[in-house]
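And then chain A:
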Amino acid sequence: MTGELGFIVNDLMPALMRGLWMSIRLIVPSAVLGFFLGVLAGSCRVYGVRALRWPADLYVALFRGFPLLVQLYIWYFGLPRIGIYLSPYVASVVGFSLCSGAYHSEYIRGALLSIKKGQLQAAQAVGMTRLQTILYVILPQAVRRALPGCGNEIIYLIKYSSLAYMVTCIELTGEGKIIASATFKYTEVFAVVGVIYLALVSVASWALGKIEDRLTIPGFEYHRA
Partner candidate 1 sequence: MTTATDSAPVLTVEGIRKSFGNKEILGGVDLSIRRGEIKVLIGPSGAGKSTLLQSINFLVMPDAGRICLEGRPVDPSDRKGLCLYRQQVGMIFQEFNLFDHLTALGNVEIGLVRVKKMKRSQARERAMAELERVGLGVHAHKYPAELSGGQKQRVSIARALALDPKVMLLDEPTSALDPELIGEVHAVIRDLGAAGMTMIMATHQIGFARALADEIIFMENGVVIEQGPPDKILDDADCERTREFCTKITELGGR
Partner candidate 2 sequence: MSTPFSVLQQSLPYLLQGVWVTLVVVLGSLSLGLLVGLPLAVGQVYGPRPLKRIIGLYVWFFRGIPLLVLLFLFYFGLFPFLHLDFSAFTVAIIVLGSISSAYQSQILRGAILSIPEGQMKAARAIGMSDAQAIVHIILPQALRLAIPGWSNEYSVLLKDSAVTYALGVAELMARAHHVASRTYQHLVLYLCAGFIFMILTFLGTRALNALHRKVKLKGYS
């Protein structure tokens, strides 16, 4: 094969697939870590004692207030100034997880707050313990309420994972940039890169939609944009 198609199939795709794999290695752990951080921070903010609540509030304010790029630069370029060295990959995963967790916590918090007091009273009235109340009453309701927001956050994470390139973690965008700079085929390369992201985002939102549909019960319908 020669020409444009040859370039795309022989040179571009192998590099981009390598990049895509790196992107996935960034996205999946960050999504999982971020979600758990969000649950932790969100729960602290709603049910925590004062000593837990204000650090959680501060965490969310800072990590939602700073641009993600600034956060990544702090982890990668800033920390070495106080003697802590993170690899590009670790700095990226730390940055994504912490930032994503702050946003997740907002949805978790909203979901927990939306559970009416009567639900907890009713759980006590039927003799549930604290743990049982959380497992059988609070979580099933909160998960349904938080899911659309948290799902959106994961979509955002897919897109923002491209910023790892800025701290020299060479993922999909980075592989694209390297080839494009070498060949000057910016339009072709980034069109293909864009299509791959579109596919990732579309598949993810389709999957999230499926999960939401599975979990939908009357009174907990989702209105997706």
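Convention: a contact is a pair of C-beta atoms (placed from the backbone, for glycine too) under 8 Å apart; a residue touches a chain by one contact, two chains touch by 3 or more; residues count from 1.
For anyone wondering why these and not others, all candidates are chains of the complex that A comes from, given by their letters.
These numbers were taken from a predicted model, which means no experiment stands behind them.
Any copy counted, the candidate of 1 or 2 that touches chain A in this complex is 2.
Residues of chain A touching candidate 2 in their complex: 61-62, 65-71, 73-74, 77-82, 159-163, 165-166, 173, 176-177, 180, 186-191, 193-194, 197-198, 201-202, 225.
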